[in-house]
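For this view, one protein chain was removed and the others were kept in their places.
The block that comes next holds chain A.
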C-alpha cells in the first residue's frame, strides 16, 4: 500500500470532548497537532446528546451536548487544527520512546504519521445484550441506548413504540425520557442492582412520566418472530442470582440495552499498555501518560466519567502532559507514589502521583454510604462527605505538598464517621 507520510508533534485519536479539548489545548501550547476521528463528524457522541446538563463546570453554563461540542469545534476551526473525519486508525507503533507511528486510512487515502506523542481519546463502547446474560431470539428491535439515540436524534427515526429499557444509569434514564417525550410507551426500566444507577435529577424522569422501575430485576430472555414481542423479567437476590418462580413477561416491541460502558482501548493493548482491571482503561500517571512513554489517554477511554466537564479536563491535562513530554524528552519523576485503593474504593485514577504537581483523583465507591470520611492516612488528609454513591464519581484535589508527604504510596479509603 502506498501511504502518504505525515509528521506532527502530537496525534490526537478521537474527536469527542476529550480529543477536542486535548487538540485545542495542545495547539494553544504551540504544538503541531493532528486530530483523527472515525465518525462522519467531530464531536463524538455529543451531537446526539440533545438534553441539557453539559458544561456546568467547564463553561459555567448549562448547555446541551451539541452546544458543548460546537464550542470546541469552533476553537478547532479558529486555531486551524488539521483534522480528518472518517479516519480509521489501523495501528499504533511504538517505534521508540520518542517516536510513534499512527497508521490510518480515510477517504483521502492511506497515511502514516510520525509523531512524538499520542493522545488516545477514543471513548467507550456500549455493552451488548449478550454481555449481560440475555438469551432468546435474535430479532429486530434490540438496540443499545446509543444506537437508539443516534437513530432518534441524528436521523429522526423512531426505533419503536413500546419500550423496555434495561439499566437505570443516566443513559438509560435519559433515553426513557426521550422515548416518552416522543409519545412511545416506556413500559419499564429494569435495574439489576437494588438502587437506581443514575443521578437523582435523572431518576426524577421516571416520576415525570410514571415509568415503573424494577430494582433487583433482570431481563433474562427476549422472544419474537421478526421483531421483539416480549421480554422475560426475573427478580434477583442480594448476590444478583435469579430467584426461580419470580419470572413475568412484559409485552413490548423494542428493548434498549443501557448496561454500561467499557473503555475502548483496543489499539493500546497490542503495544503493551498496561490495563487496570478496575477501570477497564490504562494505568496512568498524574499526566495521564500510560505505561508506554509518550502515549497519553483521556476521557472515557481512560475511565467512564459521569460528566463531560471531567472528560474535557482530562483532555487538557493529557495535552499538558504531551507538551512536557516533548519539551523534556520524556516525563521526569525520580519516584512515583502509588495510589492504593482502600476500604469501599472500587477504582481510582491516576494510579501514580509524582508529588510535583497538584492532581485531581477520579474515583468511584463500591457501595453507597452516608456520613463518611474520605481518608488518606499516609498524608493525614480527611474529607467529610454526607454521602457517597457508586453512580457519582468522586473528584478530589490533592495538592503537591500533600502528595509529597507520602513515601511510596497513598491509600484512599472511605470510612464511617
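Here, contacts are C-beta pairs under 8 Å (C-beta built on N, C-alpha and C of every residue); 3 or more make two chains touch, one makes a residue touch a chain; residues count from 1.
Just so it is clear, contacts and distances are computed from a predicted model.
**Q** Just to verify: the chain that's not displayed, which of "Cytochrome-c3 hydrogenase subunit gamma", "succinate dehydrogenase", "Molybdopterin oxidoreductase" or "Roadblock/LC7 family protein" does UniProt list as its protein name?
**A** "Molybdopterin oxidoreductase"
**Q** Given that one chain is not shown, which residue among A:107, A:183 or A:277 touches it?
**A** The single option touching the absent chain is A:183.
**Q** Specify the residue from the set A:189, A:203 or A:363 that touches the hidden chain.
**A** Selected residue, touching the omitted chain: A:203.
**Q** So which of A:31, A:45, A:134 or A:152 would be touching the chain we can't see?
**A** Of these options, the touching residue for the absent chain is A:152.
**Q** Among A:79, A:98, A:387 or A:404, exactly one should touch the missing chain; which is it?
**A** From the options A:79, A:98, A:387 or A:404, the contact with the absent chain belongs to A:387.
**Q** Footprint of the hidden chain on chain A, which residues?
**A** 41, 47, 50-52, 63-64, 66-67, 70, 152-156, 181-183, 199-201, 203-204, 207-208, 386-387, 392
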